[in-house]
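Some notes on the structure that comes next.
What you see is the complex with one protein chain gone and the rest in place.
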Amino acid sequence: MVVDIIRPFFLGFYHAFKRTFTVKHPFVRLKPTDRYRGRVVLNIDRCISCRSCVNVCPNKALEMVKFEKKLIPQYDAGRCCLCNLCVEICPAIALSMSYEVEFSEYTRKGLIHTPDRFSQPPKPIAEKTVTVKILDKKRGVAHK
Amino acid sequence: MSVEEKVIESVKTRFPEDIIEAKVKRKNRVSISVRSNRIYDIGLFLRDELGFNHITSVSGVDYIDMNELEVIYTIWSIDKKILASLRTKIPRDNPTLKSLINVWEGVLYHERETWEMFGIKFEGHPDLSSLLLPEEWDGPPPLRKDFLLPETPQEKLEEKIKRAGGW
Amino acid sequence: MSVMKLSMGPQHPITGHFRFILDVDGDLVLKLEPDIGYTHRGIEKLAEKRTYLQNLPVIERVNSYCDSAGTMLGYLEAIEELMGLEVPERAKYLRVIAAELNRIASHLYAACLFSVATGLETMLMWPINDRELVLDLLEKLTGQRITYTYQTIGGVRFDMPEGFKEEALKRLDYLEKRTEDYYKMLLWNHTFHMRTKKVGILKPSDAIKLGVVGPNLRASGVKVDVRKDEPYEVYDKFDFSIPTGKNGDSYDRLEVRFKEVEQSINILRQALKDIPKGPIKKWAPPIVPKGEAYTRVEAARGEFGYYIVADGTMKPYRLKMSPPSFRNLIALPHLCKNVPLGDIPVIYISLDLIPMDVDR
Partner (left out) sequence: MIPILSFSEFIELILKVLIFPGLAFPLLFAMIVIWFERKFLARIMLRIGPLHVGPLNRTGLFQPIADFLKLIQKEIIVPDNAYKFLYNIAPIMASIVASMSVAFIPYAPKPDGGYWMIYYTPLSLLVILAIFTARPFIMVGAGWASNSKYCTIGALRAALQLLAYEVPITLSLASIVIMSGTFDLAKIVETQSSIWFIILQPIGFIVILIAMMAELSRRPFDIPLAEQEVVFGWPTEYTGTQFALVMVSEYFDLCAVTSLITVLFLGGWSGPVIPLLNDISPILSGVFWFFLKMAILTVIIIMGRGIYPRLRIDQLLDTGWTLLIPLAIIQIIITLLTAQWWLPLVRGA
């Protein structure tokens, strides 16, 4: 019983000198994996206006609008659940998922990406990125 | 004879009149359709003599074309490893059913939810009050087929196409 | 002596999106009445308006932040049973890998919530940190951290990435070693014993009568696990045991979860070793033939039941979900009769209820 009371004390003290796990977010960012599904990006030139992405979207995040004499989907980032269904169904391979996750806006209207914004490539990731790694048994897990 | 068929056989011999249909659906699955007025007795029989003791779910289905509501009690037998669906149909206009709260205590919230979502009155249930919906809810039971969402996706889609300048 | 009505939640540090109406006499809680529905989204109704494929992202949000991979399996099982679709072997293995990884993540989350309920914040952070390892693995496999939409009708969407197997095995080894620290800090901590042993004892007979499922039922000593009782996917090919508790108290409910993590690691090792080569997806028609099916899967919180009535169209006629937390909820008022106020958070968290799962 006494051992059980005292042991956490030393264990806690030992952990106080381990490497911290937190990512100092604005300065350092987590590196998304290769397969990461972030904002959907449209390639306007390849789009054949078939509307299958609009039909398959479970949350009505896509909607057809007129753009340069063509019907092009418009993207509502506030409704998108990043489920990848539209990318899978697209027969012309015009849609793709990017690694971009930070697309919050101040207004709800700002979340609606019109076709020209929808087709912009994602912003580059910050220079300093880290991934989670197992260092060794003593130092445990950390971002590096 | 498999265990599932034995279950069917014993129910049929005990209640020959009240079973509408009883069949083995697949391995571990048994479906028993009964008349609504004898569901309590059949439930007791299932629990006490066939060992169906672990309540899994109570669900309702609204068959609006036949003007009927179906209530399905799904019970698992821990020893026999069989899932029995005890089902009964009740008229849609006057949906009342004897509550099985005294048979399986676990149906307390399941029946309350079914009452709330389908408007089926379970006689003898201690507390039929609002569970998931807001307290001030006064619309029809929402999972019935005649409860329409304010705007179905199809209508919305057509409206969107119209706004986009036609297809 | 007067009885005081105390409203606990939904704005309260421990209850989440629940509200409990307590009858308190001094420091003794005479009765607890749960008030649920704060996160009700009407997923059963939403599912009737969407096609079977569109339902995938909606349904996994029933249990979103913990166990979406394990939850969705049951829905797919039901559809594939109705269609008579045989999923490729490799896809089955990948589904199991995703579900078991998710179970580990979910149980680690349960452990950290448990230590919050007893007031030990250190064990909130340690399992959360190590859960990150599992979530990172899942991100490598599925492309998302929490809501994966990984399994689909007829298989899975992505194959295993390169180097996944080695990385996964390395992390599982680490997790297994790391569990020792959890035992030292939390489970063998004498103060924790004082708080959780003999608190909220659920007798096996009561547990069966009330329809409690999952680790809570197993902690009471009843050996029920869908993975063994009616093996789905490829669970019949793995060699694993079902941990059970002795007393059915809060402590046992946590210990069973820790032991289940060990068993999940065991399953994952076998799955990663035995995984065959082959296709990962089979084409499935959008229309499901007429019929009905009831399938059950063992999600992290217990047995998850899906009842689907198909009417031969692209959309389900009726989708009934029987989530584990909703079925465990009935144990809460049963256990919280005449207990001290300080035990309410412990009993509540030990049942591992999550509001979204209860409300759907």
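The letters A, B and C name the chains in turn, as written, and every chain counts its residues from 1.
Basically, a residue touches a chain if its C-beta (ideal position, glycine included) is under 8 Å from a C-beta of that chain, and two chains touch if they have at least 3 such contacts.
Just so you know, these numbers come straight off a predicted model, no measurement behind them.
Novice: As a test of the contact rule: which chains in view would the missing one touch?
Specialist: Within the full complex, the chain not displayed touches A, C.
Novice: Please identify which residue in A:Val3, A:Ala16 or A:Ile93 touches the non-displayed chain.
Specialist: A:Ala16
Novice: Thinking of the whole complex, not just what is shown, which of C:Trp126, C:Tyr182, C:Phe238 or C:Tyr317 touches the missing chain?
Specialist: Looking across C:Trp126, C:Tyr182, C:Phe238 or C:Tyr317, the contact with the absent chain belongs to C:Trp126.
Novice: Which of C:Asn189, C:Asn216, C:Thr244 or C:Thr295 sits in contact with the chain that's absent?
Specialist: Reading the full complex, the residue touching the unseen chain is C:Asn189.
Novice: Just the residue numbers, please: which parts of subunit A touch the chain that's not shown?
Specialist: Touching the chain left out of view, subunit A contributes residues 8-9, 11-13, 15-22, 24, 140.
Novice: Mind pulling the subunit C residues that touch the left-out chain?
Specialist: Interface residues of subunit C facing the absent chain: 4, 6, 12-14, 24, 26-27, 115-122, 124-126, 129, 185-186, 189, 191-192, 194-195, 340-345.
Criterion: only the chains that are shown with their structure count from here on.
Novice: With chain centres defined as C-alpha means, what is the inter-centre distance between subunit A and subunit B in Å?
Specialist: Comparing mean C-alpha positions, subunit B is 41 Å from subunit A.
Novice: Counting only residues that touch at least two other chains, what does the list for subunit B look like?
Specialist: 153
Novice: Can you tell me which positions in subunit C touch subunit A when the two form their complex?
Specialist: These residues of subunit C touch subunit A: 50, 53-58, 61, 122, 125, 129-130, 132-133, 136, 139-144, 147, 149, 157-158, 161, 170-171, 174, 177-178, 181, 184-185, 188-191, 193.
Novice: So in the complex, the part of subunit C that touches subunit B is made up of which residues?
Specialist: 36-37, 40, 42, 44-45, 49-50, 81, 208-212, 222, 224, 229-230, 294, 296, 303, 305, 307, 309, 317-318, 320, 322, 326-327, 329-330, 359-360
Novice: Within the complex, which stretch of subunit A touches subunit C?
Specialist: So the residues of subunit A in touch with subunit C come to 1, 4-5, 7-8, 11-12, 15, 21, 32-37, 56-59, 81-85, 88, 97, 131-132, 134, 137, 140-141.
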